[in-house]
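Let me begin by handing over the structure; questions about it come next.
Heads up, one of the protein chains got dropped from this complex, but the rest are sitting where they should.
By written order: A and B. Residues from 1 in each chain.
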Amino acid sequence: MQTTIQTSEPSNQVTARLLGFWRTFRKNRGGIVGLWMLVFIILVAIFAPLIAPYDESSSAQTSISDIYQPPSANHWFGTDDAGQDVFSNFIYGARVSLTVGFFAAFISIVIGGLFGLVAGFFGGRWETFLMRFTDIMLVIPDLPLMVVIVALTKPSLLNIIFVIGLLGWTTTARVVRSQTLAVKSRKFVLRARAIGAGKGHIVSRHILPLVMPILVVQAVLVISLAILNESALSFIGLGDPTTLSWGQMLNYAFGRGAMSTGAWWALVVPGFGIVWVVLSLTLLGQGLEQVLNPRLDTHHLMPAKPTVRKEAGEQPAGKGSLLDVQNLSIDYVTEGKARAHAVENVSFTLKEGELLGLVGESGCGKTTLMLALLKLLPAAGQIVNGRVYFKGQDLTELGEDELNKVRWSGVSIVFQGAMNALNPVRTVGDQIEEAIIKHLPDFPKANLSARVTELLDLVGIAADHKDHFPHQYSGGMRQRAMIAMALACNPQVIIADEPTTALDVMIQAQILELLDSLRKKLGLAIVFVTHDLGVVAEMCDKVLVMYGGVTAEYAGVDVIYNDPRHPYTQELLKAFPDLTKPKKKLSSIPGYPPRLDALPSGCRFAPRCPAAFDRCKTEQPALHRVGANGHIASCHLIEASK
Amino acid sequence: MKQKALYVLVLVALLVSACGGGGQSAVVRIGWAGSPDTLNPGMAILVEAYTIFELVYDSMYELNLDGSFTLSLAESVSTSEDGLVWTYKIRDGLKWHDGQPLTAEDIAFSYNLYKDTPEYPYMNGYYTPYFDTIVATENNEVVLTLTEAIPNIESQLIFLYVLPKHVWEAQDKLEYENFEMIGSGPFKMTEYVQNEFVRLTANKEHFATPPKVDEVIFQTFENQDALVQAIKTGQVDMITEMPNTAAESLKADENIELVVGAPLAPGVTDIIFNQTDPENCPTEEGGICSGHPALRDRDVRLAMAHATDKQRLIDVILLGLGNPGLTLIPDGLGVWYNDSLQDYEFDVAKANQILDDAGYADTDGDGVREMPDGSESLTFRLNWPSDSINAPRMAELLDEMWAQIGIALEPQAVDPDALTAQCCPAFDFDIMIWGWASDPDPSALLYVYTTEAIPSGSSETGYSNPAYDELYAEQQVTLDFEARKDIVWEMQKIVHDDVVYIIPFYDANVQAYRTDRFTGWLTGQAKVELADVTSLVLIEPVK
Partner (left out) sequence: MDTPPMNRSRALLQKIAWSIFTILFVIILNFFLFRVLPGDPARAGIRDPRLKKEAVEILRIRFGLDKPVINCFESLNPIKVGSCDVNPLDTQFFIYIRNLLQGELGFSYHTNRPVTEILSERLWNTVLLIGAGQILAILIGVALGVFAAWKARTSLDYAAVMVSLLAWSLPTFWLGIILLFWGSANGFPLAGKATPGMSSMPLLQQWGDILWHMFLPTLTYTIVYMGEYTLIMRSSLMDVLSEDYILTAKAKGLSMFQILKDHALKNAMLPLVTVIAINLGFTVAGAIQIEAVFSWPGLGSAIVEAVGRRDFPMLQGAFLLIAVAVILANMLADLTYTYLDPRVKME
């Protein structure tokens, strides 16, 4: 039987992974601080005999006058209740406390890891048994249980390590189990199983390496808990008084009147040690966790970057124009990285009842552009030029409060992938009502429900679904509900950001029809973001083709289809089946759109352009007017042909 | 928003409580570290319970701080020739706190209750075994007939608190919680919250000692450091205990007076040697008798006694507040304490000499001596109860001291109950640090040295000496005070000569009171106990 697939990770690969890990970790400030704090105290513990000015818990030659002496040149942190040097005991105490922490955590991690692995990997009865057992352990209070067990055994350091270790594994078992479950269903594990690899092999070669990182994070946290537990046990008099841990130092100080005597040093110094170690471990654990489990450190409520403007811009277009976007440019600004020019110099106008198609491949800046219209950009996004006039008012100039008045009541958005665009814990009806209440404060409360029903009816959702939660909707229903919500406050403009992706063809058609009919019925202006040229051809009045963040071409729909001037538009059309020209050969554009942080220096389409020449590689083409009717395209070829 | 509301609530609470308090009545607030286990005198074990009983109940005799007894409920007593029949004439006009008259009937009822309830561990087991009959006569007399004549009837009767028949008759004598606690003593029970406080008000009509203050409150502080802080900040007026380390800082406070002396129930800290002879091992009672053979050799114990610097132990552990000890009979027992004994002087050279002469030599050069036959090294297990905060410090010091005479220790704290199981009558240890509290009569602690106590679990050392046993039996029935005293002194000499224990010190009672609150605390006595009734009825507010 062949089991050589995914045999093992060569050691250099492991080293490489570790190195990669270290490189990421190094950037985590908290984690690094924690690591150094920990290394420092470990070194102190190891070299205790060299550092400590006095012998370990030596009370030789002490007399009454030595007891609770305040800090002095001889005793940097004073003396304790037996006249011993607090500083020396603190240093030796580090040894004991760290030993307890590390060994107890080791026991907990081994047990918890084993239980978690077995439960997660084998499942079935094993899982039921082990997890039920874990549940029971969680029900029994741990410290009282420790009290009982320490009373049963003798309070020696070894016993305390065992007690803490044997009771501290529950969380680890839970965490490891869920990680194992997740890893188990990964492809390569399934493949190895299909090939018939032994269970031991799978666990040791495939699962353990992926569970290990979690185990390490968990270990770090368990060590800190063990140290806290040891100190708590010592404090209630159940520690081992013959080995002077920090907890034991505190026990003596507390039991022998340090505070009321005024000998704060005897309490503060060992307590500080515990805080130091626990804090270092927590920082380290947080750092490791962040590296292993990277999260976005941004969210939608972070303040937007202030708008800046290179040029003054023109006056808004005349009447009948709802939306007038002029020379809009948007950058993404991330600390430590080059600015990414996501959108540059894009302009378009939208009149009442008009439907503008915004076309381009993924990553062309379409969504960024749409979000910028209502200043909904993520925190890194910044409008660096241009204006967005909505009914003559420049939205880029407005503050949040004023914008909130325009949002939804003037311009509403149907988001891409309505799956997550609806709040899962509130009913759909409720979320629609909310918009109405916000923007139409005078709307009679009694009619709210009827209005929601009406809106849902408009998009073809039965009234009884009003009080359902989004997860009870199908994908298409959610998208339609989203549209209903977008209509709730009678906006003049709706931005529909790829409302039909990820839906099946029938539902796509329904939704498109719906939007189109609403436009006609309500006189809405719609910006329709898509990469489906068929839809554009069918519905739109105007088309804006974007590529790499800039306008490739902007014209009426007939012009675009019949007289495309930009090679990108032409290539796009080639990739689109045209019923009128059934014999046309379909072709796709080779390559990918440029990354926004690595734009080509010349024309952004040049690397993929079949008609590119030298100039395209060095110089970015300007926007050229082509004929009348506002047909615009950015291509050196147009200039040449003029 | 909600937090703000809560914060306001706390502030309101602070204002409210700041406005409260005050009042005109003289309330003594006493801080202590314990709480009575039960208010049922028959079932009580903890000393805190007895402190409250002393204040709320009366008994036949009162124990004074100088160790003497005076009649309390009775105005006179007469004894029969053979010492078996004791007739007490009870005072007239005595009243219970609820107004009912207290008569000989109540006393006879109480004594019979104690005598007939075997579940009362002390009252029945220790204080009434010699009782034959107790009868109340019509003349308001109590006639107590004993099964044999005993020399210490007073100390037998002081803890037999007199209970009201009209209350107790109707109660289950085991389960009765006695929270109302109708007594006749100088203080009445007003409010009791277990583990929080005991609140007593003065019984100004008390026949002998009506208190001058109006109220006494005992408040429980689970940690002693807080107790010291409480008297410093004036939250309490007196504290019954403290860590000795805090004594210095209290002395420095001009409004606080520190009082140090022998406790009312004298305490002994002892270093116990397991010297059980295998022949005496109480195997039937679970005896294991694993003691180190060297400890059965008086020379070894003597050498260790010479190598023990008691003064340093007292200095470091008690901050000097204690006296070096001799035997289990503490100096606090007054006349019973044999002060003619000469302690073994601290002399390491002499100690080493004794061991050298006895043939314990360090043959393998590891710094620890071996048995004369070379079989075992002189390495002893040293145990102490894990709830003691002083014992581990003592273990540290002993380890250093005895290392100088080639004796090694393996120190180990043990849960107190586990230690009891290990100690007696199992004798599964080498050396222990522990302690005793004493009855006013020496008999209880003298019993600990007897052979009879080995299987009963009271003997901790397994020490057995027929001569001593005989003397013990003799003092039990010697009615003449001086004659009994001589025997008791002789017994102490025997056990001191045999170095049965090393007694590092007799614990002193260290208490403190605020001088700016109450005055008149009874301090100049042989013993110190500010929470005793004798003191609490005397004090009055500072004007």
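Here is the rule we use: a residue touches a chain if its C-beta (ideal position, glycine included) is under 8 Å from a C-beta of that chain, and two chains touch if they have at least 3 such contacts.
All values derive from a computational prediction rather than experimental measurement.
Within the full complex, the chain left out of the display is in contact with A, B.
Per the touch definition above, the residue from B:K165, B:R199 or B:H292 contacting the chain not shown is B:R199. The hidden chain makes contact, of the residues B:E180, B:D362 or B:D387, with B:D387. Only one of B:L113, B:L295, B:L445 or B:A512 touches the chain withheld from this view, namely B:L445. Touching the chain that is not shown, out of A:A16, A:I46, A:V148 or A:A338: A:V148 (per the contact rule at the top).
For the chain missing from the display, the contacting residue among B:S59, B:S184, B:N203 or B:T220 is B:T220, taking the whole complex into account.
Although one chain is not drawn, its touching partners on chain A can still be listed: residues 132, 135-136, 138-144, 147-148, 151-152, 224, 228-229, 231-232, 235-236, 247, 250, 254, 259-260, 267-268, 271, 274-275, 278-279, 282-283, 286, 295-302, 374, 376, 400-401, 403-409, 412-413, 415, 417, 419-426, 434-435, 438-439, 469, 471-473, 485. In the full complex, chain B touches the omitted chain through residues 2-3, 6, 9-10, 12-17, 19-21, 27, 29, 31, 37-38, 40, 43, 45, 118-119, 121-122, 124-126, 174-175, 177, 191, 193-197, 199, 215, 217, 219-223, 225-227, 229-230, 233, 235, 286, 387, 415-418, 420-424, 434, 436-437, 439, 444-445, 447-448, 453, 456-458, 460.
We take it that only the chains that are shown with their structure count from here on.
The distance from the centre of chain A to the centre of chain B, each centre being the mean of the chain's C-alpha atoms, comes to 67 Å.
Residue ranges on chain B touching chain A, taken from their complex, read 223-226, 228-229, 232, 242-246, 248-249, 312, 315-316, 319-320, 386-387, 389-393, 395-397, 400, 411-415, 417-418.
On chain A, the positions that touch chain B within their shared complex are 57, 59-60, 62-64, 67-68, 81-83, 150-152, 154-156, 237-238, 240-242, 251-252, 254-262.
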